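Input: one structure, supplied below.
Yeah, one chain of the complex is gone here, protein chain that is, but the others are all in their spots.
Per-chain numbering from 1; labels A and B assigned in written order.
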Amino acid sequence: MSDIRQSWYEAGARERIAALVDSGSFAEFVGPERRETSPHLGIFDLPAQFDDGIVVGSATLDGTPILVAAQEGRFMGGAFGEVHGAKLTGLLRAAKALGRDVVIAFDTGGVRLQEANAGEIAIAEIMRAVVEARIAGVRVVGLIGGRAGCYGGGGLIAGCCSTLIVSEQGRISVTGPEVIETNMGVEEFDSRDRALVWRTMGGKHRTLIGGADVFVDDDAAAFRDAARAALAQSARPLSVRSAYPHSFALSEVEGLGSIDGASTSLSTNGGGSIDGASTSLSTNGGGSIGGASTSLSTNGGGSIDGASTAPSTNGSGERPGLDLDTLAAEQARLERRIARFGDAADATDIWQALGIDDPKAVPDMPATAFATLAAQYRESADDAR
Amino acid sequence: MRQWNTRKALREERIAAGAGFATGKLVHPETLVDFLEAVLRAGDRVCLEGDNQKQADVLAKGLAAMDPARIHDLHMVQSGVVLPEHLDVFDSGIAKRLDFSYSGPQSARIAKMLFGGKIELGAIHTYLELFARYFVDLTPQVALIAAVSADRHGNLYTGPNTEDTPTVVEATSFGSGLVIAQVGEIVDTLPRVDIPGDQVHFVLDAGKPFYVEPLFTRDPAAMTETQILTAMLAIKGLYQPYGVRRLNHGIGFNTAAIELLLPTYGEKLGLKGKICTHWALNPHPTLIPAIEAGWVEQVHCFGSEVGMEDYLAARPDIFFTGPDGSLRSNRAFSQTAGLYACDMFIGSTLQIDLAGHSSTITANRIAGFGGAPNMGSDARGRRHPSAPWLQAGAEADPDTAAPLRRGRKLVVQIGETFGEGNAPLFVEKLGALELAEKLNLDLAPIMVYADDTTHIVTEEGIANLLLCRTADEREQAIRGVAGFTEIGRGRDKAMVERLRERKIIQRPEDLGIDPLDANRNMLAARSIKDLMLASGGLYRPPSRFRNW
Partner (left out) sequence: MEILHFDIAAPTPAGGTRAMALVGVVASGNLEVLVERSDTPDRCAIEISTAAHGFRDLWDAVVADFVGRRAAGGLRIAINDGGARPDTVSLRLAQGVRMIEEPEA
């Protein structure tokens, strides 16, 4: 069966970790034999799970030590509870202390209703831990392609990550389809219209609007390759500035003072050879993701004005992991997104506005064709990551 | 002096009455109801085309909108009772008597109406049996049929979903009845002629395609590990030892899982070319990976399947296609093929009793039979030998000299011991029997009779009923694969172990099946998207099955 691609969407949390890290390198923290289960679920006569729906531990990826977490999307929809959250918070704090990069395989509907307060607090703690780890120079890479998607507080945490790698099946949002329908009416959003859900929250759309950095096929090997590439960056270019779509007037871009200083053009890293590389990979030359045949990326250097993409440096030497300038730039980017696409009624309108000739054809495109298209037209993911 | 042409004269009267609402053969769509009231007579025997797939839906709506004071007490003869209108006509009194074959989505309502006396039931048939009666004692006076397109002469193109149309038209038109077709469009030149225009008397331009239900699409995403285990049992314990090459599959997830295991598990067992090469089967999307991997030599289809059209047209070596390139299906011929030219039928059911009778009819649901009893029965008229047929015959009757021994078709019931809503597959008494008592029917609606059933496969194992020599052995063989249902827990454990020694019962461990292989990674496709990709983008799944 070895010729069969392993579906990331299908895999459970433990299978994902096994597919991701070097064979035999994974050491679990607070494993199922410890039986650290939820103290809340029993009150509601709901069964617990021995690992509370998240697997955390240390491992190596191509020999480099990392920390890794994977949510189990089938247990309570991968939702955050007290223990589940504490395991991830602890892992992130360890990452900061050890200076080790972290890979998180998200698969979550948000916070468990049965332990909402604990879960909400956990979300806040995790976001803080992500940010603190990043300020300390740790890279936090999120992988999204599971059954439950990445919703609620999971969407917020994902937004704090350094790099997000997503497949078509992955959905990223804060508010889920059913909640939107319940609150706004079926006319506003029909949660049973699966095609609508996917083109509003799915991996392709998130890639096109810059909500995710790297698009991969639903293949565990592709996720591994993309994660490896994201972690392999020698520098930590957390303040790489956005690449704006070529349709965006440069003057408009320059009007945003924060990138005036963008002077180093992408051409330093191998120009055309990195068509396949995402923004966050771009300082790393194309070769590093050569193995990721289906993983794509984004603002391919050559296709965009050299001036449009440039790392922001912090004077000389070390770049800050995450700083105010970075956040301000991200804020500006999100404001531009609203200004530009706020009136769009459907994702296809946004894709049209991005310059895609046949937006309706996007959902059916195979990963490689979509990669080529997205590299040319996408709004780039950006600085906050 | 007896008149010998009264039927044709009546047809001429109907044609004349309808002509006022038509130009040539083309009925004015806005006058459909008036037209139908003009050509129909109270008490007519009417065939309304519709089966488990295609529907003459616009004509069905027109029929239901008629004035019951003018047209009433119709005798409906039809393959499928599927649309709400099919029963509305009984509610309003337009129709009174019903002979049918299949009633999937209306199974609960039809049961209620039968109990309430709204419907006078003729019989529940198999497809082939009902078709046969169209030519003997249920010949329609009027047939309302569906086609893709027509030309001005009334020639019809029925496209991939030809299905029942040629049979219905043959019986009605040559039996001096009136044929009315709804079509999606009128064209100058048809892609091919499926029904000659001189057999068609009126044509209604419905302005849209007829309705088709994607009934044979099983989403691999919903397949369970138990279904995969059961499918592995079937492949290793039945397909392999009997060398089954010519077969029909039912519609359920268990058989769809088998289709998806052929290029993986079947390949591992080295069975390519040795099993599953020739089929009487609808174009199941789950067969795509096996076709693409070169397992399948030929498939004849009862009907088509929504979204498969381009794929079928691109694989004419495998499927029967017309000069226009598109699929030509034919339910009557494919059912005949399933009856006579297949060595195995394997399908699912809702209930099996201790003798081995099975039925999809429960006390509150009358789902009908469709074609399963044709496929799922031993063809007593069969005379050609084949290895699996001879082997099964020898197992059933080892004592008769081989040249005088009948072979046996393998008729296999496959399912999980607990079905939907945790309903047990095995029961003491079939719901069909209770229904027969309640409705005072002469026959309980049994889908596959015990004496036709050769094997039962569940996740617990395979029961080979051919090898049972007594009723007691047979009962214990059934209990021995009935898992933790009441029936299964009521087994005689010692006897079941003896049956296991004689290989009447085979468990996964007896066949060397590793439970760790019962894993979704074993499926050649794990989603509808995978099926689309396996087809090279030719399969275009309907939106309800899409996840992208």
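By our rule, contacts are C-beta pairs under 8 Å (C-beta built on N, C-alpha and C of every residue); 3 or more make two chains touch, one makes a residue touch a chain.
What you are looking at is a predicted structure, and each value in this text was computed from that prediction instead of being measured.
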In the intact complex, which of the presented chains make contact with the chain not displayed?
A, B
In the whole complex, of B:Thr226, B:Thr454 or B:Ser527, the residue touching the missing chain would be B:Thr226
Specify the residue from the set A:Leu46, A:Leu113 or A:Ala369 that touches the hidden chain.
A:Leu46
Check the options A:Tyr9, A:Phe75, A:Tyr151 or A:Phe189 and report the residue that touches the missing chain.
A:Phe75
Taking the entire complex into account, which one of B:Glu163, B:Asp219 or B:Glu416 touches the absent chain?
B:Glu416
Chain A residues touching the omitted chain (full complex):
12, 14, 18, 23-24, 32-33, 35, 42, 45-50, 72, 74-76
For review purposes, identify every residue of chain B that touches the missing chain, sorted by number.
224-226, 229, 416-418, 422, 458-460, 483-484, 489, 507, 509, 514-516, 518
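As a convention for this text, only the chains that are shown with their structure count from here on.
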Under the definition above, what is the set of chain B residues touching chain A in their complex?
264, 268, 520-522, 524, 526-527, 533, 537, 543-544, 546-548
Which residues of chain A touch chain B once you look at their complex with the stated criterion?
1, 4, 6-7, 9-10, 168-169, 194-195, 198, 202, 204, 363-364, 366
